[in-house]
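With one protein chain withheld, the remaining protein chains of the complex are depicted in position.
Residue numbering begins at 1 within each chain, and the chains themselves are lettered A and B in the order written.
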Amino acid sequence: MSKRIEVNDLNVYYGKFKAVEDVSLTIEPRTVTAFIGPSGCGKSTFLRTLNRMHEVIPGAYVEGEVLIDGNDLYGPGVDPVLVRRQVGMVFQRPNPFPTMSIRDNVLAGAKLNNRRMSKGDADALVEKSLQGANLWNEVKDRLNLPGSGLSGGQQQRLCIARAIAVSPEVILMDEPCSALDPISTLAIEDLIEELKRDYTIVIVTHNMQQASRVSDRTAFFNIAGTGKPGKLIEYDDTNTIFSKPSVQATEDYVSGKFG
Amino acid sequence: MSTGTPRVIKARVRLGDRVFSTSTITAGSIIVAILAAVAIFLIAQSIPALVAKAGTLPNAASSFWDYVGPLAFGTVWAAFLALLMATPLSIGIALFISHYAPRRIAQVLGYIIDLLAAVPSVIFGLWGVSVLAPAVQPFYVWLNTSLHWFPLFGGDVSGTGRTILTVAIVLAVMVLPIMTAVCREIFLQTPRLHEEAALALGATRWEMIQMAVLPFARPGIVSAAMLGLGRALGETLAVAIVLSPALVVSFFLLTSQNPSTIAANIALQFSEASGVGVNALIASGLVLFVITFIINAIARAVVNRRRAFSGAN
């Protein structure tokens, strides 16, 4: 249940502005890949192109190709809705649907697509997803309460449960811990460790330690200055990036000498 | 691959998406159609009055413009007087709610002012004619006798108090809530930093308001006034009930010979009108529409210019 992502010569534009230039990389199945880099270097933008969420922003478009197991996301006739069912996403700030209970939040993906399922199947899916997000024990007694009543860390794990309930192949995480306290962050990091047995995970983070703790491979993005497009500087095993990177800029950034 | 043009991706369009977006566009288009219909019907029904010969129009008017002129004057004059009273009052009330009253009760005070907006206009008319007019009439007599030299207070004083000044007071009370709401909104948006900067210079609260709040809010106040003006121009029954109208163009505030307004004239004459008379009333409605449209357009232009300056959104 996981797929290989191949990106070839990808450029991302916001209208006339080129936000990301010429990125090519390959992400292996069942790995955790971390994107690091300074603010505004295009790593979140690039992440969004992996499930076409950048199209939500008016005027954004890409050139190049993104292949998931050989299928081009940007090929003719590709439905972004189907892409997003295969490539799930977790956002910076936890965003459970405020009008729905915890249970309905988990089932949201299935329910919102008007899929009918029996109560037994639904219960099983809720339990499996919440188990998968390490949240089951904390919320099993209050599945019918609003999701917005949970703590920030619990909400974020609820969002992860919601994402895996539609059984995607890939999960994208855009700074999933930046709005959380250290203990909740640890819980999410443990969860990522477990999730990688089944899913391909791509995570954007500003936290070097987090990148070195959870990821197998790390990609470093950088920009030459404001108004210039972001570029992929280096992409290698996480150990290599953090111990002996081949590019000076990478070393400066990971060792905190950046800027 | 480095061409500057976006690659168009043709995706299968879902049936649900197509149905839904089409129906929202349809709803939007209905609004366009309604407004077009309003304009077309009013214009079509106005034409007979516009081309009518002398003698066929009501009030022995020589042409439509002769007919509508005094009414248009009365409309603008009453609304102007109302605005003259309502603008300072609503700025005061809005300041009171936004900067003077304690936080806890400010919201309640806002509700109370909103209650005024909830009272239907016909009831304002009843109140105006049966409570306000008799109450202010002795005061009018006093103004008329002691300040007779002042042009606006001249003429023969009304015995009932149903004058254009009373109408203007009622209109002022009626437009107060909307104007207060807009002003309050703007005052609350004053940047905290500006206010604190003024206070840090040792300003009293009033000096702070002069320095930080009012300059920031000036365009908002103008648009609030224009909104109030638009409402006052179109107000019908409160005027129809309170005013004792005559066919005059007069600036006297206290007499029983008052210019009527377009809206009140329509309400009072419509049930008895026939033939070209109906067309004349509809045409006068069209004139009213155009006047309010211009006023609202000015208000919108002022607001939009402010938006460009403030940098918000």
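Just so it is clear, a contact is a pair of C-beta atoms (placed from the backbone, for glycine too) under 8 Å apart; a residue touches a chain by one contact, two chains touch by 3 or more.
Assume contacts and distances are computed from a predicted model.
Of the candidates "Cbb3-type cytochrome c oxidase subunit", "Phosphate transport system permease protein PstA", "AIM24 family protein" or "TerD family protein", the chain left out of this view carries the UniProt protein name "Phosphate transport system permease protein PstA". Partners of the chain left out, restricted to shown chains and counted across the full complex, are A, B. From the options B:113, B:182, B:243 or B:276, the residue with contact to the chain not on display is B:113. Checked against the full complex, the one of B:57, B:212, B:254 or B:288 touching the unshown chain is B:288.
If you put the hidden chain back, the residue from B:20, B:65, B:80 or B:251 that touches it is B:20. Only one of B:68, B:241 or B:254 touches the chain withheld from this view, namely B:241.
The chain not displayed touches chain B at residues 14, 16-17, 19-21, 23-32, 34-35, 37-38, 41-42, 44-45, 88-93, 95-97, 100, 109, 111-116, 118-127, 130-132, 135, 138, 173, 176, 180, 204-207, 209, 230, 233-237, 241, 263, 266-267, 270-271, 278, 281-282, 285-286, 288-289, 292-293, 295-296, 300.
Residue positions on chain A in contact with the hidden chain: 51, 53, 56, 58, 80-86, 88-89, 91, 93, 95, 97-99, 108-109, 111-114, 145-146, 148-150, 159, 162-163, 166, in rising order.
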